[in-house]
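Can you read through this structure? Questions will come right after.
A protein chain is absent from this complex, but the other protein chains hold their places.
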């Protein structure tokens, strides 16, 4: 009997799959006659509106780098609220109002082989539904992800994707038309700092700064500032404290010098370098280091840098402390002692900011900037690399 | 000067990429005039001929299951000698002479979305070069990998891939023609035990055994043996001790009963169940369990089973010991105490066999069957699941 | 429409079978089938609580089932769930994480709510279409059977009939009280 029943059940069941491709099962039909129906509806979650303490964590998932991931975290609640599935060494960007999320991505039709495709995926910022895949016909720069290899203009109009294949250029995608518009040539330069709807600056291998302005037809006019750092001996890190809306940037060099610049006009104004380090700090061997090692609190122009003790060429060593500086005066305001050394950091852009740090464990450890106290720790992923906050 | 030099260098360098797509660089040209040329040639490794102590480890790579992997290990040397990259929940099979390796695979064109494709990839067993992708037009059964969901006939002629989508069938691919030939219907059954070039047996949900024979046109004749185990209360595990060349199988049930069968003829001969467990063993709570929990040494008909202490429904709990039985007499010959509990095991089919065990750490721990002593331990991967040895 | 026919069929089968089998045997069989089974398709079957015999009750006692933390493996609804909990991934016990889609096929279990001591019918629907959510891996094997009995096996990717066969996480909605 049991056997007969189960055979029928299996047959019925298997028949179900083919037919049930659109309808939900109404399990209430299966209740006995005396059962009470509860009617709980199954649903799909939607994110609440973006807020300053939401953190987007980009993970290349080493060593399975064909399967990148984005983890969306409510940093005030230490809660995972969503993920995005990506491809090979994805880059990520947020619309200025966080209404859209973008993955700059590369796939092969057979995982690690077959036909390669490069495109930007548009996600709705709250449903996380995919709205479009916009081709990048020139491909993408394939590198362990760094923020300034892909970005969006401060008005949200253009997505910019750095490329090196082999010439160096920036692919431009119009977010309103959802269309690739062309490439901007930036020979010998890298990193994208967009500071207007039609302007970006980029750091060149000889230490100069190239500013490129484009028109609707992607015709460019360029301006080059002479070397503003020593590209041989003390290069600026790839990650900088950057406020694209104000056109303000603070670069930090391997040896701990800060170079601030005002990129809000067509011709940048680049300040004189100043050091993060006092004579005493230098004697103790302090040095900036990590991956995404510097960020800024835009409303107050405060700079946050991961610091460790080590010799030259330890520029990727995780930080044991975060040092806080006034970006206007260069004065050190605080030293936050990290519970666990960190490779990357980000900060919320609200009045009572939280500091988010990515550890090697890996985990995300959050601190309250006001008192340097830990707010919480969350573990996810294998190799998260980059942190993005709403409006940063 | 330096800057000028490096700019030129970069330009030259970048020009190189486009042009160098076929030729190797001759770095010796760069040597100073007084340098001694060493002439070491760069090469691509080729595996030595297959041997009994080579182990192929299939890893679905949880939780990044779109990027399966096979690790090829020289079990006598504790050495990784090669890998295969796979897709979503790949299955694996070896040609009987190990001259070819096969991945039964599923990909989506955009990683987790886009166009799905299912096919078997043929790899050369020594170069690991890809020789063919043969489509599986009916798809594949997607499940955490188990050996008997994909196999090859003992003569190496046909690859067999189980499917449930939604009806249950076996897709047949001809290895000589490199072509999908069609599907064998096996309603209500699963697991593939091929025992001849044109015959397989499969276990059915009601406890019967269906034996299917096919002709060149894939026309089938079937034979069904009545229930040989209690499918409600004491099912046979999916993994069995199987010698496809001799058509011999030992199934083990959740409660530790062995059912041996001779599948070498069109009508199987199924033996009476016997228990792995003495009254004392039962009193102590011993039970078989794990993933790939049973295997056999084919030349001597010895059975190896992972055992642990636990109640019913702990059938996936890793084993603390491997018990060794004479498959002819049911006599227990040995208990091998594992250094580290194991989820899967395999054995080399030579005269002085090694026992390979997959731990949850994860690591591969190897023992010498003769004395139960550890031969070595190797760590690789995140979630290796299945072990295959040459000729098993 | 098809689903309703199937449901009727199951309902009818359940009742008929329940009459022919001993009740205890029936509940044990189906209970075993449903408890610990995961990623299974729609198997809407009527069950009554049979305290001592019921795997759902047994599970609740063994794990100390609770009703306050849906991110823990011992949350009461998960008596028959296997896999990554949607509650830990941006969803909830009855909610798929943003951007993933519930499989149109589900399986059904019967779990004890420790607060009111009553049994509830739970519909387990996998959320599909994204890479594994990778958080809160809760794996049970009570009642779990080999794949040649697919409706009772928790290793199968049960995203049949949905937009994608890529498994993301497991959810659990209350359907009724039994």
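Order as written gives the chain letters A, B and C; numbering starts at 1 within each chain.
We take it that a residue touches a chain if its C-beta (ideal position, glycine included) is under 8 Å from a C-beta of that chain, and two chains touch if they have at least 3 such contacts.
Remember, it's a predicted structure, so these values are computed and weren't measured experimentally.
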Based on the whole assembly, the unshown chain contacts which displayed chains?
A, B
Could you tell me which of A:68, A:85, A:98 or A:205 touches the chain that is not displayed?
A:205
Check each of B:81, B:132 or B:165 against the chain that is not shown and name the one that touches it.
B:81
If I consider the whole complex, including the chain that's not displayed, which of B:97, B:129 or B:177 touches that chain?
B:129
Touch rule applied to chain A and the missing chain gives residues 62-66, 88-89, 106, 108, 111-113, 116, 141-144, 146, 149, 164-166, 189-191, 202-205, 231-232, 235-238, 313-316
Please output the residues of chain B touching the missing chain, sorted low to high.
1-2, 5-6, 8-10, 12-13, 15-32, 35-38, 40-47, 67, 69, 72, 80-85, 123, 126-130, 380-381
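Heads up, the rule we're going with is that only the chains that are shown with their structure count from here on.
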Of A-C and B-C, pair with higher C-beta contact tally
A-C
In angstrom, rounded to a whole number, how far apart do the mean CA points of chain A and chain B lie?
39
Per the centroid of Cα atoms for each chain, what is the distance between chain B and chain C, given in Å?
30
When the centre of a chain is set as the mean of its C-alpha atoms, what distance in Å lies between chain A and chain C?
37
For chain B, residues contacting two or more additional chains:
64, 66, 111-113, 164-166, 205, 231-232
Quick check on chain C: which residues sit in contact with 2+ other chains?
29, 130-131, 133-134, 149-150, 160
